[in-house]
Each structure stands twice: as C-alpha cells, then as structure tokens.
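Below is one structure; the comments refer to it alone.
Just one protein chain is left out here, and the rest sit where they should.
Let's turn to subunit A:
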Amino acid sequence: MTGMLELKSIDAGYGSFQALFDVSLDVRAGEAVGVIGPNGAGKTTLMRVISGLIRPIRGTIAMEGTDVVATPPHRIVSLGIAHVPENRRLFPRLTVADNLKMGAYMPGARAHYAERLEFVFELFPRLKERLQQMAGTMSGGEQQMCAIGRALMSNPKLLLLDEPSAGLAPVVVQQVFELVKRIRASGLTVLIVEQNVQQVLRVVDRAYLLEAGSIRAAGSAAELAASDTIKQAYLGV
C-alpha cells in the first residue's frame, strides 16, 4: 500500500492561538484511519488544515505527492479530498438536490454529475425521496446523509469526516457508523475524527490519539482499544 495523504510536522492555529503542534500522520490508499481525542484537542483544526480552510504555520501536507499547502483552497477538492465539516454545514435554505449539486461544482465533477447522483442514491436511498426538501428541515441523521452525499458528489479518493456522530440520537449514531462501513466497502479511503471512541475503533483500521494538539499514541484499532490509557480515559472501563 502506498501513502495517499501525508502530513509532516504540522503546526497550525488561529491568530496567536496554536491548536496543533508538530502533528505527523499518514493515510494509505484503501485504509480507514481514525483520529480520536477529547473536545478541544485540535481534531477539527486538523481536518481544516488538510482541506485548506486554514493554512498551517509550518509543516507539509502531500496528497498523492501533490503539495496541498501550495494548492489554493478551492482546488484542493480537485486533488480528491472531500471534507464533511463538523456540524454538517449544509446550505439550509437550498433543497437537497441543490446541496448535492454544489458538491459536484468543480468542472471535473460536473461531467459525471448524473453518475455520481446515482451512486449517492444507491448509498442513501432516503435522499432520493427528499430531493426537493429544504436541507435545513430534515432530521439530523438525514442531514448527515446529505452532507456525506454532497462530499461524495465530487468523486473523491479521500473522505474526511469530522465528528459525523455529533448531535445525533444513539440509534442514528449506529446508522451513521454503518454508513461509514458501506462507504469504505465502495473503495474510498476515509479519515474520520471522532469523540465517540468506542464506535469509531470498530470501523477503522488504524487510529491516532490527539491530545492538546499533539499525537500521543498511534496504532491499529485493536491495539488502541486494548491500551490501558485509552481504556481508562475514553472507553470508561
């Protein structure tokens, strides 16, 4: 397996506040990788740095060998990186159809708009029924489907999922993690950030533990689930 996404020694933050310190991680093609850690550990900042919403202070990011930091933010999606942001961030007063259309905005994706729409409907049949509904009026679970569907419209190689279970009812959380499994099965590489450690360790191959802006531990999902620090701090055993 080859390295798809590689972060080396990333420092990043907002203004004078630094949120990430010397973070290095890599994701190989076909993998599902998790980043776990408490609230405020810098998990969302990590995602935003990869997708270009904020630029790192130091360090390098490479997607299949291309320098992500040197790529303008709106072109990063063309490298094959799709980011499902925290809190979904749908366009609430646009229909589901228009939200999906926005996901296919870049010229490379427009050409395959119809195919991608079929793919998303296969994954989320519910969205097909809700096409003309305003995205903001749907339930949390449906909105999460729409947000993931919108990201998939760009035909990405790597899907960044930021807290997909946040703010959802427990039953719906189960469904969302089932979805993540199905997305993996369709051949996508996934980098997922979660506070719900127990659940996320069941769907990823490897994971990193991020605390106070630094990587504190890394390993296979099984190793991390078995480690004492993680058991005590995050799994409540």
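Here are some notes:
Just so we're on the same page, contacts are C-beta pairs under 8 Å (C-beta built on N, C-alpha and C of every residue); 3 or more make two chains touch, one makes a residue touch a chain; residues count from 1.
Everything below uses one rule, namely that contacts and distances are computed from a predicted model.
You can't see one chain of this complex, but its UniProt record names it "Branched-chain amino acid ABC transporter permease", from the set "Acyl-coenzyme A thioesterase PaaI, contains HGG motif", "FMN reductase", "Branched-chain amino acid ABC transporter permease" or "Chemotaxis protein CheX". Touch with the chain that is not drawn comes from one residue among A:K101, A:K128 or A:K231, which is A:K101. Take subunit A: the residues that touch the chain left off the picture are 51-53, 72-78, 82-83, 85, 89, 91-94, 98, 101-106, 109-110, 150-151, 154.
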